[in-house]
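Before any comments, here is the structure.
Of the protein chains in this complex, one is absent; all others appear in place.
Now for chain A:
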Amino acid sequence: MSQANAAVMEMPKTQVWRAVCAREDLVLNSGVVALVGNAQVALFYVASVGGAPQLFAVDNRDPVTGVNVIGRGLIGSLGGDLVIASPLYKQHYRLEDGTCLEDAALRLRTWPVRLVGDVVEVDVG
């Protein structure tokens, strides 16, 4: 799915998968935050219809305010996109690629992320 696509696109780069937390640390349909090196990565675990939940990793830093709160936002779907709403001023960012629905100049960094067994891994390569 999305992670796989992302991984394919990143092929030229070296992949460095790093374990960041366990599956049980995730909260379904909500977010948690992991410290990965100096980066704060917000992990969202989103139920999908008839399949395993999808996993997304985006920057925890709110680009509007520079404050680390994205992992505490509300997730939802808007016009077919899965989005996270910043808890401070409510801009919506696509979980898929981090683009902002309200302002094309804003974007959250995203990371490839996967579950290996019960371990959550983020590609920091």
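Simple rule for what comes next: contacts are C-beta pairs under 8 Å (C-beta built on N, C-alpha and C of every residue); 3 or more make two chains touch, one makes a residue touch a chain; residues count from 1.
What we mean here is this: contacts and distances are computed from a predicted model.
Undergrad: Which of the following names does UniProt give to the chain that is not shown: "Sugar ABC transporter permease", "3-oxoadipate--succinyl-CoA transferase subunit A", "Assimilatory nitrite reductase (NAD(P)H) large subunit" or "Glutamyl-tRNA(Gln) amidotransferase subunit A"?
TA: "Assimilatory nitrite reductase (NAD(P)H) large subunit"
Undergrad: Residues on chain A that touch the omitted chain in the whole complex?
TA: 20-21, 25, 27-30, 32-35, 40, 43, 46-49, 61, 65-69, 72-79, 82-83, 85, 87-88, 90, 92
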